[in-house]
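Only one protein chain is missing from this complex, and each of the others stays in its spot.
On to chain A.
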Amino acid sequence: MDIKDKVIEIIAEQAVLEPSDVTMDSTLEDLGIDSLGLVESIFAIEEAFDISVPFNANDPQESDFDISSVASIVAGIEKLVQEQKS
């Protein structure tokens, strides 16, 4: 399973949706994922890829990690996996 599919699977589980209902341009708000759901998703992503995601729940805007859409999250994770695994 590639990174995109795995991230979508994690987000879908959090949103209690089927992965097919999660599109790349969905926002977390569209999917009904609140701030706690986001923190939990990031935890699951870190576990799945054994990476550390620079995300500060106190101040998401200040974090060096773009959560504006599923696509931006996937892109961010792909970059982190490449950086942290190389």
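FYI, a contact is a pair of C-beta atoms (placed from the backbone, for glycine too) under 8 Å apart; a residue touches a chain by one contact, two chains touch by 3 or more; residues count from 1.
What we mean here is this: contacts and distances are computed from a predicted model.
Per its UniProt entry, the chain excluded from the display bears the name "Nodulation protein E", taken from "Ferric reductase-like transmembrane domain-containing protein", "Putative ABC transport system permease protein", "Nodulation protein E" or "Dihydroorotate dehydrogenase electron transfer subunit". Only one residue in the set A:30, A:47 or A:66 touches the chain that does not appear here, and it is A:47. For chain A, the list of residues touching the undisplayed chain reads 16, 36, 39-40, 42-43, 46-47, 52.
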